[in-house]
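Sending over a structure as C-alpha cells; questions will come in a sec.
Every protein chain but one is kept in place in this view of the complex.
Naming follows writing order (A and B), and every chain is counted from residue 1.
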Amino acid sequence: MKFYIPPQLPRLALAFAVFISLFLVLRHFLVPETFGEYGHYRGASLIDNTKPEIHYSGQQACFKCHQDIEDKKAQDVHSDIHCETCHGPGEKHVLNSKKADILRPSGREFCGSCHVLNAGKLKSTINQIDLNKHNVGKNCIECHNPHQPWEMKK
Amino acid sequence: MEPHYQHLYDILAHSQGYIFPNEIDLQWGILIVVYPFITGLVAGAFILASLERVFKVKILKPTYQIALLTALSFLLVATMPLISHLSQPQRAYEIMITPHSSSAMAIFGFVYLWYLAVVLLLEIWFDYRHSMVVWANEKTGILKWIYKILTLGVNDISPRALAWDRKLGYIITVVGIPSAFILHGYVGFIFGSLKANPWWSSPLIPIIFLFSAMVSGIALVMLVYMIVSYIRKKAIDLNVLDSIGKYLFFVLILDFTLESLDQIHRIYEAEESFEIIKLLVSGKLYLTLFVAQGLIGTIIPLITLVFLQFYKHKIRLQKTMYFIVSILVLIGVYSMRWNVVIGGQLFSKSFSGFTSFKVGLIGLDGTLMAAFWLVLPIGILAFLFWLLPPWKMVKEED
Partner (left out) sequence: MSQSTSAMGNEKIRSSRRNFLKNMTVLAGATLGYTWLKSSQVLLFAAEPKDESLPWYGIVIDIQKCIGCGNCAKACKSENDVPPEPFYFRTWVEQYTVKNDGSVNIVSPNGGIDGFKQTIPNEDIFKSFFVPKMCNHCSKSPCTQVCPVGATFESPEGVVLIDEKYCIGCRYCVQACPYGCRFIHPVKKVANKCTLCYHRLKKGLAPACMEVCPTGARMYGNLRDKNSDFVKYLKEHTTQVLRPHLNTGSKLYYNALSGEVR
C-alpha cells in the first residue's frame, strides 16, 4: 500500500533544510573564537578591557623621585591626599619628567574647589573658607604651603 | 560632531527639574515608535485574515488575500527601522548568531524569521500555488520564470494536491495565530519587562500592545480594501465593511478597557513614580495621549462605529465614515506607540525631572527615514498586487 506524500512537503522540507544548514554553517564561521569561555560574551574582551592607557600613575610613582615632598606631606593635614588629586594625571611626567611637565595649580578658585563654604559639606570632614572674606585677592599659597598647609609662610 | 552637540545643549537648556546627566538625549527615537507600529499592523492584518480561514467568517473572503499581502509587505520592511536605528548596523547579524537567551530583544531574529518563512510565506504560497502554476503556463518571458521559481517546481494541480494545499494552509493559519501574538507580544514584553522604567514595567503592556496591534491591522485592511476597490473601479461591498467594522469595534473596546485599567491601577496605587508620571501625562504627553490617542484614536471611532452598526442607511456617507474611522484609528495607535516609547524616556529615572525631545528631519533616525519605512510597504504592496493579483486567481470549485 503506497503511502501518499503530498507533493508540496518534500520540496518544502528540502528548501527549509537547505536554508537551515546554510545558516548553521555560516554561523560556525561567524561566531568569534573566544565566545562562551566565561559566559555569554567574547572571552577576549576581558583582555581588550585591560588595554586602555593609564593616565594616573598613583602617588607611589611620584614618591620615587619626590621623597622630600612625601615626607613633608605626611606631617600635615593633606597627608591623605594623593599627589594627582591636585597635580592631575602624571603618567607622562613619570615616564619622562624632562619632556612632560605636570600641572602646578594654585589660586583661590583652585583651592576653593575643595575648601569653599558649602552647606553640603560636613565641617568635620574639611575646613571651609568663605572666599569673600578670607584674605580677598591673595593667592592661597602666598601663606599656605600646599604640601604642609599649616606651615604658614609668614 | 558639532551640530549634534548643539542639539544636546539646546535640550539641556530646556530640561526641567533634575535629570541624570546621561539622560539628556533620548535613546530610542521615532524609529522605535515606527517599529512596533509596523509589526502591529502585520499581526493585526494576519489575525483578520485568519478570521476568514479558521473561524470561517465567509463574509470576509474578499479581504483574505488583501490582508495577507498587506501583512507581508509590512513584514518585509519591519526589520529596517531597527537596523537603521542601531549605531553599529553592520553588526546586526550578531543577534542571529549569538542571541542572549535572557534578552527579549534577542528572540527577535528567530521570531521574525519563523513568522516570515513558516507562517506568512507558506500560507501565501499554499493559497497561491494553484494560480501560480497556471500563470507560469500562461505567461511568457521573465514572468514565466518568476512564477516557475515561486512554485518551487511543485506543479501538481490534481484535486488531491490542491486539497492538501488547503489542508496545509489551514494548519499554517492555526499555527500562525499564536505566532502573530508572539511576533508582536514580545515587542510589548521588551518594554513591559524593564523594571528600571515604571512607565513601561507592567504585565499589561504586552497585552495592550497586542490589542492595539489588532486594532491597527484591522483598520489597515479595511482601508486597503476600500482603496484597492476604488482604484480597480469595483463596488465596495458594504457587508464586508460592516463585518470588519464590527470586529474593529469589539477589539477597540477591549483595547480601551485595557489601557484604562493600566492607568486606573497606576492612579490608585500611586506608588513612587506616580508623581512624576502625573506631571508627564498632564504636561508633555497631554496632546498625544488625551487628544490624539484618546479622543481622536479611540472615543470618536468607537462612537462612530456604534452609530454605523445601528443606522445602516445613507450608503454614500457610510463608506466615507468607515474610511475616516480607519484613518483615525491608525493615528490613535501610532500615538499610542509614541506615548509608550517617547513618553517613557521623557521623565528622568531620578523621578525628579524631564528632558525634551525634538525629532530631527534628516539623518538615519529622523522623520524622513521613519516616513520612508512607512511608505515603502505601500510600494511593495502595489508590486505584490501586480505580481499576485487576488482578483485574477484561479477559482476553486468548492
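Here is the rule we go by: a contact is a pair of C-beta atoms (placed from the backbone, for glycine too) under 8 Å apart; a residue touches a chain by one contact, two chains touch by 3 or more.
Just so we're clear, the structure is a prediction, and the values are computed from it rather than from any experiment.
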Missing chain: touched chains present in the view: A, B
On subunit B, residues whose C-beta touches the chain left out of the figure: 1, 4-5, 8, 12, 17-18, 20-25, 27-28, 82, 85-89, 91-92, 94-95, 98-106, 108, 190, 194-197, 345, 348-353
Contacts of subunit A with the absent chain, listed as residue ranges: 21, 24-25, 27-28, 31-32, 35-42, 45-46, 48-52, 54-58, 80-82, 84-85, 88-89, 112-114, 116-122, 125-126
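Operating definition for what follows: only the chains that are shown with their structure count from here on.
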Subunit A-touching residues of subunit B, taken from the complex the two chains share: 93, 96-98, 100-101, 117, 122, 126, 129, 152-154, 156, 160-161, 164-165, 168
Touching residues (chain side subunit A, partner subunit B) in the complex: 4, 6-9, 11-12, 15-16, 19, 23, 27, 30-31, 35, 40
